[in-house]
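Before I ask anything, here is the structure I am working with.
Yeah, one chain of the complex is gone here, protein chain that is, but the others are all in their spots.
In this document, chain identifiers A, B and C correspond to the written order of the chains, with residue numbering beginning at 1 in each.
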Amino acid sequence: MTSVVATNQTILVVGGGISGMTAALEAAETGKQVVLVERNPYLGGRTIQLYKYFPKMCHPTCGLEINLRRLKANPRIQVLTMAEVSGIRGERGSYSVSVKLKPRYVNENCTACGECAKAVSTEIDDAFNYNLGKTKAAYLPNDYAYPQRYVIDSSIVGTAEGEAAKAACKYGAIDLDMREEELTLNAGAIVWATGWKPYEAEKIVYYGYDRFPNVITNVEFERLADPHGPTGGRILRPSDGKEARNIAFIQCAGSRDENHLRHCSRFCCMGSLKQTNYVQDQYGDAGKSTIYYIDIRAIDRFEDFYAKVKANPNVKFVKSKVARITEDKDGNPVCNGVDIEGYHRYANAHDLVVLAVGMEPEVNGVSIPAEVMSDSSGFIMADPANAGIFGAGCATNALDVNRAVQSATAAALRAIQVVNKVARAEV
Amino acid sequence: MARKEYAFYPGCSSQMGASASNYLVSVESMCRHLDIKLTEIPDWNCCGASISYAESGELPRHVMNARNFALSETNLPGQDIVATCAACWLGARESKERLENSDRLMADTQTALKEAGLSIKAIPEIRHMAEVLIEDLGYAELQRHVKKPLEGMKFAGYVGCQTNRPFGIAGESFENPMYLDKLIETVGGEAVPYDQKVTCCGGALAFSEPEKSQAQIKDIIESAYDNGAEMIVTPCPLCQANVEVYQGQINKRYGTKFDIPVLYYSQLMTLAYGGTAKDAGLNGNVVRARKLEEFAAK
Amino acid sequence: MAEMKTAAYICKGCEIGNRVDVASLVKVATKEGKMALVREHDFLCSAEGVALINHDIDHEGVTHIAIGACSRRAKTEAFNFPSVAMTRGNLREGVIWIRPDTEEARETTQEMAEDYVRMMCAEVKAMKVPEGNQKTGTIKTVLVVGGGLSGMTSALEASKAGYKVVLVEKTGALGGWAAKLHMRVPTREPYTTPEDNGVADLVARIEADANIKVYLNARIAKTSGAPGRFKAEIAVESGVTATEDVGAIIQATGFSLYDANKLPHLGYGKSPNVVDQAGLEALAREAAAAGLPIRRPSDGKEVKSVVFVQCAGQRDNTGEHLSYCSGYCCNASIKQATYFKDSNPDIDTVVLFTDLRTPGNGEDFYRAAQNRGVIFSKGVVSEVLANGNTCTVKFKDLILNEDTAAEADLVVLATGAVPNSGPELDALNEAVRLAEGGDEVARTQVIQMMDKSVLNLQYRQGPDIPHFMHGFNDSHFICFPYETRRTGIYTTGPVRRPMDIAQAIEDATGAAMKAIQAVENAGLGKAAHPRAGDLSYPMVRLEGCTQCKRCTVECPFGAIDEDEKRFPLFNESRCRRCGTCMGACPVRVISFENYSVNTVGAQIKAVDVPDEFSEKPRILVLACENDAYPALDMAGLNRNAYDPFVRVIPVRCLGSVNTIWITDALNGGYDGVMLMGCKSGEDYQCHFVKGSELGRYRMSKVYDTLKSMNLETERLLDVEVAITDIATLPARINTYAEQVKAMGPSPFKGL
Partner (left out) sequence: MSDLNQQMAERYKNNFLKEIEEQAEMGEWVKMCMQCGLCSGSCPTHFHSGWDHPPQEIFMLIRAGKREEVLNSNGMYMCTSCYNCYVRCPRKVPVTHVMHGIAEYAYKMGRAAKAQPTMHLSKVFWTNATKYGRVNEVQLTQSLYFKDGLAAGIKKGLEMKDVALGLVKAKRLNPLEALGIGHKCKDLDGIHRMLAKAYELEAQRKGRDTSKA
């Protein structure tokens, strides 16, 4: 049974992505008790599924390493992975929260030695790579996984494979009898940092995401470019493994669209500009990128980055919302539409089309406690009536990493304000 | 299943001796099999269709539809209006929507209606026959009546535009609606996938801009052929006519050898329900559907 | 403290026991490592193994422990013994995981393991448990400089958390830029209608807040000290100077509009009917106050047509104007356009833009403005001509692809933001240098620049926070937006980065968070980010100091001043513990209790260096612990093998590498040295900002030493490493190892 120490001076952070980790760390490094609840078996959220950050082209895992070091060094943070908040009762200063923990089938004895994986042959979709690849059913979710502990997929529990994994572990780390458990803990304040999910591209039917293998999303493209991704970092197109040298990026795939997402998702323009660098780095002058856009939203110093990309002769900009993607005889996706600067029709074949899909709140379509208030787009907003629950990061709006961290730091203070009040009252 | 009753709005093309008369024939047969009672709206008039926009203007167009609403409401109270023609359905439904959302438009409409001694209290629901089949009866019920499944026959379900956009059948996507394929499968046929399912046939431009329209029709037929369809099926009289009757001209223009029958879903259903070639109005097809004629004869 | 008792623990788990001869590792630890107590264990990170270690600490009086098991990055929850000095020998990720499990590899793998045992024993003996800095200040008051929306928000939020605040505003009233606004861009759903600027409410709350002390018409004349013990001299216009003791500082000095006078081609200055956004707000407030429509300045007639020119003097690639985008202006112009439409829908209101930038829910506001009848045209304005009471705006319509023009009663230029961030330090210091050399021009420059100073820090490295880009005081770190280069001082709002009001409110709250954290940790003698909580701090033996000033100049965070006797004066709570000072010190008088020239030097010396005939070279790798060391660990995790002759020592930062380590290693017969540090330069990755850059600069000097030692310069290699180089790093190690072998053994072997 998992045990957690929590009081009304404890801050509960829901979501262990960069926003949740930030809120938790900032509060803990100010001397507060924190419980960090994450749905995945590891921390880091969507940022560590990115290959690089704009505009520095640096690696998200670098910041993750530092945050993990801060976390390991800080006894005040208790981390619960594979856990989800199932209910909130009470009020600001004295919440009672129920948390459901899915079984990992692996306990803290795990040394990440990898023997269980060797013993298992069953393969499952690799969620970390947006299912573009496969992984063993006994797996370490990624190289940076914290806790550094394997996971046994429930599909092999109760099978010979499961037993084989168990037998392969010298350290009694595999416990196939683990069951889902629910625990209740106290908290004075709650930071809701459940982040975002990519908009479901198949809903934009005229782009044929679910019909054409060579039409993928921007988040999937990050995995393709990442040396630790399913293609070892080679930008190959799914249909035939051919090098994708001529790539189209379609902006506002779902965003700025009343039939899909009403809001502008803010990060996608910079995201695509960044991804043209991947193409350039990999294929040099043989790599061609075309960005189909409505407005390029490269705000503040990002403009410098935009200027650099614009200066690259291998990157073309077309002011147009692509109207339809078709497929030619060779399986090349063809973008059809009108370049409206002067009205030119086009039907351009590319090796690969990347849909710059927008940000949707992760909690959309998911049942969350009624105490957590959200706006008409599903983004979390502070509820003045029940002012002990605060949104952080992309759960509150479409933000880039920098702004998400900023928002999470603010949320940490708001939570501290509540628990400090409790503390003063209790003294 | 209890008998269902509807106020029937056949529309100009689906009258005897008009361009979609075979549609009317097959719909009547189909409804007999399904125990659906259609009562024609007495003295109904033209909906104006999409094409009349330039001449008709706003109010007169809505007034024409309003007249049908009033007649239906007075003579067939409480019954939904069912149209078989996509354009009639669209035009009527659009008028209903606009009238219900604009008091001013409604007021002016009433004033005009008064001249014909009519008035509107509540506008009935405007349904397309396909809606009625799918929503009021359901695929299971439609299948229950199948006596002769159209086994081994490949159809391209050509949905076209106006039963699909802007209103469409509830729960279907604009870009890839499945209901027509489902209807084909319900009667035992095979629906071939192809990428021109919702391409426009050119609509009224078939008359005014034949070369533009025929270029589109060619794409549609070609894609149906390429994907192995033996026949094309549609829910819309104008689609049916355009795709069927210009094949000769298209062949001249492009040197193609098109000779593909274009049918109504109601024709397939009539046959599957055991109806004769005559019941299904097969004699009304300009490009003869020989395979179906033989099938009906069996 | 009790005298030192050492203990070494060798884990046999994770195949270590099968891959290497643990018995001989134990022997090495005992005989060579001179460990008082040596134990081996099958599964050291188990509850039982940990209990064993705790038992030795509690009952055997063990004060220093060396654990030979997995990487220091693994099993941190298990191996957590804060009361003793601890080091970890990386036998798993560092040895057996990066070596093939073959007979021929066995010998070299064993040697590798034995060396790491030697190294951990040597290191731990040179370590102490950090006591924590005693000279800490415990003042928890927060100083906020700037009484605009950001500053007021920071003040209120800090107060709400229970902290006292001193708020200093240079003008006679609180409110800053926001107070000049007629209305502000909506910050909540439905995002359709401008809101009250919100200033009155904030001011009222501040006046009612006993925790907040406000100085108006005041500037910071002098700031000295360090987090937890800053002393701020506040000069009030009246001539009075007040002194406040504060623990942390928030700089919220906002921005100024880019000077529209630099845009004559856009008609500014040529017609009174061409205004900037501030000018329009003034007209709108005036009109609202008089209950009249907005009128054009030239003749007071009601404005019937207005054109907004976006990106005026912004996003400029000629180098003449601002190259960046100020972010907020599109929404601001939309807001101003609604002033007109809401007062009279018949006013022709046109916004000329190239890219309309309304991220997030700004899209709703954009849509709402269109719905009001505001016309948006994608066009590039070439010039604005003044003709009497109207203006002609000439532009290229990019959609219709033609040159055209629009007539307007009023033209509004969206000129964008320039931060009020104080003088640029490099320029200032250069000017100071010249001025001290008697250059009169420079002297006046210095005076002008100092006049712009915001904080007047009495820091060796200058009076303000170093600029980042375009003069903004932003952080360079995407994951850590608040990290400035002056510990305990945070910038917020548009001085940090161009931002709109909604973001500024969020930002100011975050800055208050960081300030509070800073005072709490300063009070406990703990380090701030990134080594948050670290109790170690630099100690200096002044008696050995030669006053060379390298430490004071190089410290990336300006932590070190000079005392009146020109000795370095360490301000521990300004220090981030990167060790750059330690690396810089030529006489090696600077050290940390648990990280010093000795802790690393001893490891280098501990390695067994075989003679020149053995054909077993030794290559020393000094790896940055933030990126390079984790990359090597993960190479192990992925079983990416590399050369068995390297010996890796993690360092806090390349900046902390003292050249003596290199020369000692080479003198000691190592055949090569590899330095692995983070990216330096414009897009630097070093989490101590300048550490890796300074380290590299220092190393470049070592090459001369090498020449003087008659050694090939190739014996020292500096590689830039990213944490993701998991697969490539082993390859680079192997290539270098081949190179070294090709060079032949170092002539210094066995000397």
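One rule holds for everything that comes next: contacts are C-beta pairs under 8 Å (C-beta built on N, C-alpha and C of every residue); 3 or more make two chains touch, one makes a residue touch a chain.
The structure presented is a predicted model; accordingly, all values stated were derived computationally and were not measured.
A.B. asks: Report, in label order, the displayed chains that the undisplayed chain touches.
C.D. replies: Counted over the whole complex, the chain not pictured touches A, B, C.
A.B. asks: Just to verify: which one of A:Thr194, A:Ser320 or A:Asn420 makes contact with the chain not shown?
C.D. replies: Residue touching the chain left out of view: A:Ser320.
A.B. asks: Which candidate, A:Leu68, A:Cys110, A:Ala248 or A:Ile294, sits in contact with the chain we can't see?
C.D. replies: From the options A:Leu68, A:Cys110, A:Ala248 or A:Ile294, the contact with the absent chain belongs to A:Ile294.
A.B. asks: Just name the one of B:Ile36, B:Ala49 or B:Ile184 that touches the chain not displayed here.
C.D. replies: Only one of B:Ile36, B:Ala49 or B:Ile184 touches the chain omitted from view, namely B:Ala49.
A.B. asks: Which listed residue (C:Thr108, C:Asn211, C:Ser256 or C:Ser377) would be found touching the missing chain in the intact complex?
C.D. replies: Once the missing chain is taken into account, the touching residue is C:Ser377.
A.B. asks: For the chain left out of this view, which of B:Gly157, B:Gly189 or B:Gly284 touches it?
C.D. replies: B:Gly284
A.B. asks: Name, in rising order, the residues on subunit A that touch the hidden chain in the full complex.
C.D. replies: 206, 252, 256-260, 294, 319-324, 336-340, 343, 345
A.B. asks: Under the stated touch rule, tell me which residues of subunit B contact the chain that is not displayed.
C.D. replies: So the residues of subunit B touching the unseen chain are 12-13, 15, 17-22, 43-46, 48-60, 63-64, 67, 104, 108-109, 111-118, 161-162, 165-166, 174, 199-200, 202-205, 207-209, 212-213, 215-216, 245-246, 248-249, 283-286.
A.B. asks: For the chain that got dropped from the picture, name the residues of subunit C it touches.
C.D. replies: With respect to the unshown chain, the touching residues of subunit C are 348, 366-367, 370-371, 373-378, 397, 399-400, 404.
The working rule: only the chains that are shown with their structure count from here on.
A.B. asks: Hopping along touching chains only, can you work out the least number of steps from subunit A to subunit B?
C.D. replies: 1
A.B. asks: Where the centre means the average of the CA atoms, what chain is farthest from subunit C?
C.D. replies: B
A.B. asks: Of the chains shown, whose Cα centre falls closest to the middle of all protein Cα atoms?
C.D. replies: If we average C-alpha coordinates per chain, A lands closest to the whole-structure average.
A.B. asks: Can you compute the centre-to-centre distance for subunit A and subunit B, using the mean CA position of each chain? Integer Å is fine.
C.D. replies: That gives a centre separation of 47 Å.
A.B. asks: Between subunit A and subunit C, tell me the centre distance in angstrom, where each centre is the average of that chain's C-alpha atoms.
C.D. replies: The answer is 24 Å.
A.B. asks: If you look at subunit C, which of its residues touch at least two other chains?
C.D. replies: none
A.B. asks: By the touch rule stated above, which residues of subunit A touch at least two different other chains?
C.D. replies: Not one residue of subunit A touches more than one other chain, so the list is empty.
A.B. asks: Going by the contact rule at the top, pick out the subunit A residues touching subunit C in the complex.
C.D. replies: 18, 22, 25-26, 29-31, 53, 56-67, 69-70, 72-74, 108-109, 111-113, 140, 143-144, 148, 170-171, 226-228, 256, 262-264, 266, 295-304, 307, 319, 340-343, 375-377, 381, 397-399, 401-403, 405-407, 409-410, 412-414, 416-417, 420-421, 424
A.B. asks: In the complex, go through subunit C and note every residue touching subunit A.
C.D. replies: Counting only subunit C, the residues touching subunit A are 13-15, 43, 45-46, 70, 74-77, 157, 160-162, 188-190, 315, 317, 323-327, 353, 355-364, 378, 398-399, 401, 469-470, 472, 474, 476-482, 497-499, 503, 506-507, 509-510, 512-514, 516-517, 520-521, 529-530, 532-533, 626-627, 630, 634, 637-638, 679, 683, 685, 687, 722-724, 726-728.
A.B. asks: Mind pulling up the subunit A residues that touch subunit B in the complex?
C.D. replies: Per the stated touch rule, the residues are 205-206, 326.
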